[in-house]
Structure formats: C-alpha cells, structure tokens
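One structure follows; several queries about it will come next.
One protein chain omitted, others in place.
Letters A, B and C name the chains as they come in the text, with residue numbers starting at 1 for each one.
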C-alpha cells in the first residue's frame, strides 16, 4: 500500500477530534496529504478560524516535501534559520516549519503522506496527530 | 445559522459519493467552503487524480467570491471571455468558471458558502452536488 | 492638483451609490486608485459578494497601469486577445480589461487616478462610474 485510503484518513481525523475533546483543546483543523503533498481529506471543527486550512496544509506539506517532520524542521530552523525561511519561499509559502506537521510511514519506513494539525498550541496539535496516526496502525514522525 | 456546520458538510460529501456510486461515475473530489471562501471539509475518493483539490476548490471559490454559480459563470464566460479569464488572475488562479461550483443558500437567500465537485464531466459533477445540497435542506445555485 | 483628495473620493463613491439606488442595480463596490494604482478609498454595499474588491481594483488598476479605460481595453482585447490576457499575468493578475475601470483626468488631461466599479453588468458599472466622476468635476475616460 503506497497511499492512505480515504477510509483511513477519515478514521485518523476523527481520532484527532476525540483527543481534542478529551483534552478540552481549542477547535482543531486536520488535513491528510498524499505522498505528493496533495490533499486527500480535510476537516475544520466548528469555531476554528478560517485560515486554519492553509496553516494545517503548510505544516503537512513541509513534512512531505522535505521528508522531515515539523518538530525536526523547527529544530533545524533554530540552527539554520535562513534555510527554513527560504524554503517557505521555494515552496510558494506552503511550508510552515513547526510541530503539527507529521510524516506518516509504514512499519517498513515507506512514506504514505503526512498529517497537518492546527488550532491549539503546536505541541498539543502534534501530540493529537501522533496519537491518531499510531492508533491507525502507522508510524508517526513528528 | 450563517455557516455550514462540519456535521452538515460531512453529510453532503457522503451524499455526493452515494450518487457517484449509483451513476458509476469516475472518482470524485468534493470541497465545502465557508462564506469567505475558506475550506471547511474536503474528501477525495481513492483513485482520483492528485490535482482535484485545487480544481474543486477553484470551482467553489469563484462561486463564493463572485456570488455566481459555476453554470452562470460559464455562460458569462461565453459572452464576456476576458472577464472570466482575467478574474482567474485577479483571484490568484483560484477561480475555475465551469459547472461543479455551486452556491449554497438558506431558504431566505443568505449565502452559507459553496460546494465544489470535480472528477467526472462538469455536468455530472454539478448534478451530484446540487442533489446533495438539496437533500441537506439547502438551496443550490449551480 | 495631482491626486484625488480623500474628501473627493468619498463624494464620488456616494454618487455611484445614489445612481445604483435610482436604477435599482445590484449592490455595487467602488474603489478609487491614485496615479500609482494604489487604493485611496473603497466601499462595498451590503449584500455584494466578497470578491468584489479584487474585481473593482483590477478594473481600475488596468486603467491606471496602461493609461487606457476599461471599454478601450475590452475593445483591444477583442482584436488582440493575447495582449489582454498576458497583461493580466504581467500585472500579477490585477488587471481585468472590461468596462467599469475608468481613468480620471483633469480638464487639462493629467491622470489623477482611476475608479473601479463592480457588481451589476459591466455596462451599468461603467455608466454609474462615469456619471460620478463627471459630477465631481473631473473628466472620465471609460
């Protein structure tokens, strides 16, 4: 299997929202991208700000396009800020290098795509996303 | 209610996919936008091409931004082609003036947002979208 | 005087809206640009679609940047379509070559800026704009 079926994408999005409720977080937005960085599924909870799609997508897009999760991108940005910011330009602004962009891999390491979560703190966004990916039987690289 | 709740957005997307199956259409992609043109929910059926999000969004975006459905935009493009093409540029390319972009209104006429459907012929895309919007109790302006 | 003072811009916008009411047109949006193509004033009547700012600005922007009104741009587009469409790209999409973009000149011919009107038919948009510019004592080049 080299992609995330829509059925599985839905399951992961619902799983993120379950944690959002349990942890009483702000409304979240979640996108699933395929291995080419293109959207498979997206949902924005009622009450979330309208720009959350662009942020969620940009978190996930950077993860897929660079092959590096959002936490690792953020760490790299700390040591090499010009790379992070110039990469944003190189990808037409569709790259936000902070936690909440999570690579999704098979157990054997194949990249299936990425999830982007936005709405609460970057740390909580990432935490909910990682749990949902693992619950679905995939490997999360935050 | 001045917006489409996520629950209703899901219902409409599933309703489009039910018709896709009954009519044996190609895999479809469906987006729901809020009254400002920002995504609420999106799903792409397995097997659909990766660019379908951008097409579906651009159909719906044009409908919201101009306050005119895709069929009406297409008719205007026939009579005033420079408007249609230049408007694509004015909205940074995020406007595709063909059937499949459908305004969603309340019974009283308030715009709640728009649906964009892409994947089969523009006519079939539009037909499935209109039916799903009406099933959900809204008024469709194709 | 080489620019349109804000006070005059307001007067012209109100004058467009008076005609909109008298002629029972759809809600209009009106922008006034300075001789560099930058906004001085904009108003969108209640009920107009959200994308009308971009359309109104692009009509006026093309007029200022090319030194040709929207009607003349449209005529040129008929005879030389590749110019009109490529110019849209050259100005980052901010050029819509149809009636409703109107150059504003002094009696001596100096360009003071342009007005962009959008919301009804291009012809009605242009007609209301020209009348408002002339009422304010300027010369309109539609």
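Quick notes on this structure:
By definition in this document, a contact is a pair of C-beta atoms (placed from the backbone, for glycine too) under 8 Å apart; a residue touches a chain by one contact, two chains touch by 3 or more.
From a predicted model like this one, the values you see are computed outputs, not experimental measurements.
Contact with the omitted chain, checked across C:40, C:65, C:111 or C:136, is made by C:40. The chain omitted from view is touched by exactly one of A:77, A:111 or A:131, namely A:77.
In the full complex, chain A contacts the hidden chain through residues 48-51, 54-55, 57-58, 74, 77, 81, 84-85, 88-89, 92-98, 122. Chain C residues in contact with the hidden partner, per the touch definition given at the top, are 3, 5-6, 9-10, 34, 36, 38-46, 50-51, 53.
Chain B residues in contact with the hidden partner, per the touch definition given at the top, are 2, 34-38, 65, 92.
We adopt the following convention: only the chains that are shown with their structure count from here on.
Viewed as a contact network, the protein chains form an open path, each link joining two chains that touch. Inter-chain spacing, taken between the CA centroids of chain B and chain C, is 30 Å.
One finds 25 Å separating the Cα centroids of chain A and chain B. In this assembly, the C-alpha centroid of chain A lies 43 Å from the C-alpha centroid of chain C.
Not a single residue in chain C touches at least two other chains.
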